[in-house]
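Note that one protein chain of the assembly has been removed; the remaining protein chains are unaltered in position.
In this document, chain identifiers A, B and C correspond to the written order of the chains, with residue numbering beginning at 1 in each.
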């Protein structure tokens, strides 16, 4: 492996970790690639800044943060648990450090602008693209990785897709308590100005330890890990699943969907043409095309569409750029059957219900035990007892036990604000009155049940 | 005036002020205008995030922060110094509150993408545009302001341009210690993760007080004000004037300059055409054109230009998007004469020196006394003594006295990194060797002086 | 009522709340009483600073913090929920403010040095003493309160003992989410440097609201309340129940117990006489005697006893002053029967087991629903729905549901560190070997079970 150290470490000032310490030339070179720099133009939390205004941070700062946490884990492992036989003793082999650091830094490299929404509409796959960026010999990242060794790009990619043999490295980057999650919880909390996401990173780092099966935690750190799980749970409930953020995502989905429909109908004249999106509308894009996109590029075309002749496209573009969200109400399996009726009432009120209603279901599994029968079995969190036996976290913590294996979240039906017009408002109509009969306390409920 | 209160105050979560409290319908409506929402897409610190990675915050969050500080000042004035005769007693007339709050919120509304650089190249004027946005009856902002009273837009504009008669309101928004500066220092410090910009906002707000001539400070707050001045001084020296940020601005200037040159030569084909910039290249833009621009729009066209046939344009676009800054060295009045020679050496090395060299002079006057003979006399900071006499700050504080009236900063000459190639590097040439003779310890110095 | 406002509010700088705002002359006068100033000499967390070194804060700063939170609650109630008919509408009657503030400030006034331990040994009762300090016409506090109105001392006392009719006032000071708990969690977290105790005070204050039955919370604040409950749970598990803090309390108990035993045996000569403790040893103390005591007074006498002829007393004094804790192991109902045998082994090793062993059971009920059959029924936390119906917190929050009604904590058996001597240590003996057979992984377990 060819991985010289920098003559003196270089630091990047960071509000969450104070400093990001870079010690390998390879890491510095990776940071300077166009693919990494592109992440400076993609918001970490998509549209959440439209609700939590401070959430203006990007995938770039997050990626450096994940790298820094991984670096600290390696330092701890190397100082306290160094292997004497290449890892056969279940301890840490510092030859794994550079692979771990690169995987940490690059784990999000394939994400695109408004990532999940974009993927949904255009069928892109950020995981496949990540692998491509790493292993393509012509990307900046690919060149730097190849400079370490010919197999290195593939190795780093295999850490990110979990197939790398060393589970310590894999779990450091991706598990139920990994460098990725720890950085985004702290960073999102810092930037939103909420403190739900705060937990004791220093303590968690102190109590992590390698073992033959991956990474475990010392008993003295049980409460810090518990606190992390609860923090993550709360960030999902309060930040990531905020109904208004989801509303803006719904609008974005409908906006891109409408554009695609119009495009496929051959409807875009040159004046409105989203040149950098063309390859995606045409289902024929290269990696280079993908790397040209960022939040600002998409927003630029939304500006074009503000005066596009199609009123749906232009209105949705305006709603997105100028933050005019839909309203919403929750629904359950029981009340789901009411949605077609309600959508029809929206349609009757003059809105195209394909683009002016939507449902969104946001659920998270805050923590789960390992279940070999699951489609995606989780690496459970293990507490290593004084006698080296492992105890799974939820068996020790009643708090974690309470949320283990339970998904939490809600289903929401989205619709235009006008549908909630007050009776004394000019836009109030009998159709709207009928619509409102289905909603009580922000929930969709069958009016027949209520009237009993 | 038509300015109803909200039935219940609405809050925006903010990492710097915890919550932004909105109590007037007008303020909420202003926040929801397209012109305000546009500020979400313009970085507060331009390109500084390329050096201090956390500096990803925008003019939107800053604007709400300035509003919030102004609101707190009004609350303090109204609680502790309410006038009994419409302000004739030099105390606070709360009828001024809404004007002050609107001016605070809107003071930056005219800023464009990469503001100063853009103005420099295209001759736009953000102050004139601010006035236009406020007073144009067709902008979102104009409509909301007009809803308060026909004269209201003009009144708010006059606060921002300092011509409003009530100096308390004017100084609250714009003076040497105003809501604007206080918010940006705190916010920039928070987001860069540095602590130079921290000062005791709560204490300063407590000791501010209205008087007939504007705003003064109680003696017990003298040290807090002093601390604020020092903080501001340090933020300029360490954050705002960072040589690498200025390098990226220099590149941006040259990039836009080159594009303009090519455009004026009739050189852009449709494929590369920056549609939303057209009106500016053509020196014929409307307010609506201006409001279409943001950081992302400019970056989108820089992407277009990455494969533009002109090697200078494409290289500068790549340098800007992918953060490849120029290097620099300081110069003085004495060494300024050496710059043409050095630029010639850069040219000899194969670079077009018009686009590959630049000078930048960044100087700040951290604080000054009022000087009626100055072109732009400053409102000096007054400490009100127990017997109501005023003492100017620098006469009381030796620390402030030390920097009063003294500009600080430096002049830098920028050039490609290759010019600093080490003798053992392949790109090293006799021309480069000659170039390096002019630089010692990052300063440009006449080699003849050194050889003596 | 005679309660003039201060001409201008007075502030006390506070690291947790930034400023404590005092607006009533009565509050300022109360703070200046000897009884309040005495609290500056009593640690808030007893001996916890011997484990979390920063926990050096006192009941004085905590008391001002509780006052400040209560003040903020009153401000919110008065601004958003003012009664129009003296509280008959279930809204806030601001005539209750001064009573609430005084009760908040004075709620801990009866606490003594090393409060719980001292009470245990000397049979004092801090609740009775609190009432006495408030209602005695000769205390500083009594004089100030009486100055408001003759019935005022009794009213404030009745808030503290929960018998005051207005449940909003009572619950503000004492409930499962009150000003007292909120201040101590934040303050203890700040001073210990841990972040388990952090929760979103500002948000909780925003969502608190009065109703006819006391204080409820708006639905939008449900997660903030949940977070508070979890924070409190974690502070108990990690800070308040720390085994080493409890060890130092055990030593203090045994030290005071030994002194009492010696005193009752008539054993103290003048030289060692703890003059200010005399009345307590003699079971005949006045309120004035009680108010003479603080942490430093007790520590002073412990210094006297360092060279007292009784080796147990002097050793325990040395252990306490110089932080030489006992070791401990947990036990359960099942293993409890082993303790006499273990104590006998300690005795065989040369220690008086009355003073060199102890048990401590620390359990907390983090949250509970109201249970009318309970000896001390809890005021449950109510979330007020949009249609004004109340929902108890644990029915809405699975996280809180998981810990509702469940006590958590542990039982520990304490003994000298020598009992854990390693086999190669000089003090290791067969008796010690036998003792160690009962302990596995810090738990007491019957060796017969282990050997199976």
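What we mean here is this: contacts are C-beta pairs under 8 Å (C-beta built on N, C-alpha and C of every residue); 3 or more make two chains touch, one makes a residue touch a chain.
Being a predicted model, the structure only gives us computed values, none of them experimental.
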With respect to the chain omitted from the figure, which of C:14, C:261, C:391 or C:443 is a touching residue? C:14
For the chain left off this view, which of C:54, C:150 or C:377 is in contact with it? C:54
Among B:115, B:237, B:353 or B:369, single out the residue that touches the unshown chain. B:237
Candidate in contact with the missing chain, chosen from B:136, B:178, B:227 or B:315: B:227
For chain A, which positions touch the chain that isn't shown here? 8, 11, 18-19, 80, 202, 206
Absent chain, residues of chain B that touch it: 194-196, 198-200, 223, 226-227, 230, 233-234, 237-238, 385-387, 398-399, 401-403, 406, 408, 440-442
List the residues of chain C that touch the chain left out of this view. 12-16, 18, 32-34, 37-38, 40-41, 49-50, 52-54, 56-58, 60-61, 64, 190-194, 270-271, 275-276, 292, 294-297, 299-300, 303-304, 318, 321-324
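By our rule, only the chains that are shown with their structure count from here on.
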Which rotation angle, from 0 to 180°, best lines up the CA atoms of chain A with chain C, given as a multiple of 5? 180
Most centrally placed chain, judged by C-alpha centres: A
Cα centre of chain A to Cα centre of chain B, whole Å, reads 32
Dist(centroid_CA(chain A), centroid_CA(chain C)) in Å evaluates to 43
Interchain centroid distance [CA atoms averaged], chain B/chain C, Å: 51
So which bits of chain C are touching at least two other chains? none
